[in-house]
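One structure below.
Every protein chain except one is present and positioned as in the full complex.
Right after this comes chain A.
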């Protein structure tokens, strides 16, 4: 009898909870935003930081009553798809977004995936925000892709110029994984360094993406004794091992990359050997982060147990989508309206101190505004955390 009563009570509670949850969720209409990116395998950290940034922000919005666009307040739902860094899967992911009637998608994370989904996105009226650098994605006649971060051909020259002027760097060596993204970033870096007058002493050493021991890979580069070692397009998983191997082989010059990294991963994987390592971040350092950024970090940490510094950049894409839709509510189902709004859109940047703005840029690089204005914050790693080296803007 007691057991039966207990079961009845449990069933009633479960029914009420489910009903209550549905009722709460059904208070506002739902606006679905997609994510197609890599959340498994060696590069999982890139996509997972994307996905979790979106989920943390969406959860925050829903918890505080929803997001008002025009006369309607929406709950935000993130629909995610793991493309496993495979272009075929990325296409399947974008098709799934189209089937669900989603018009705004964050991702993919890599060049070939972003290029592969372009026909699907343009045919189905989907604006997508890749973290991939090929200019053809953002130059006309391409219309629906918006670069979600600062490209290496924008950050690289700024970093090299700074190092030439401030550190007297004259020679540079590049190393890249044998994949499309790192290789194209390496080529862009070589071109930028050559244009600036640096001597490129090594640029053809590459490594398998699943390499775990970099000492044999780096040995030929160390013989060229460069002032600067650039880890082109390096993933957060490989960066600490490369830094550690280079330092252990006696390299005393500067090491840099144009991708975002995580201070905790560097601390664990390379320790003090990572001191002085230069990378690109978002509104990451204490002097730049606004109270809203700090709250985002706290909520992300509460939700997932640990923050990822890459989310300092990844936090922006969803905010841009929502703020642009707020500026023109008709764009919810009409990406042409979204594209028109992009040309004049401007809103306060809630994640940075000061008067920074959310706006679309890219005229210099792409001839049209197809890039979010994420601050180009160049960081240097020191004793377990990033410090701001300099801040620049992308036009």
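One rule holds in what follows: contacts are C-beta pairs under 8 Å (C-beta built on N, C-alpha and C of every residue); 3 or more make two chains touch, one makes a residue touch a chain; residues count from 1.
Please note the rule applied: contacts and distances are computed from a predicted model.
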item: Identity of the absent chain, which is to be given by its UniProt protein name, from "Response regulator", "LIV-I protein H", "Sulfurtransferase" or "Aminotransferase class V-fold PLP-dependent enzyme"; value: "LIV-I protein H"
item: Option touching the unshown chain, where A:58, A:198, A:255 or A:270 are the choices; value: A:270
item: Contact residue for the chain not shown (choose from A:204, A:333 or A:364); value: A:204
item: From A:39, A:184 or A:257, residue that would touch the chain that is not displayed; value: A:39
item: Identified contact with the non-displayed chain, of A:33, A:56, A:172 or A:237; value: A:237
item: Contacting the left-out chain in the complete assembly, out of A:249, A:292 or A:380; value: A:249
item: Contacts of chain A with the absent chain, listed as residue ranges; value: 39-45, 48-49, 178, 204-208, 210, 212-213, 215-217, 219-220, 236-238, 240-241, 248-250, 262, 264-265, 268-271, 305-306, 308
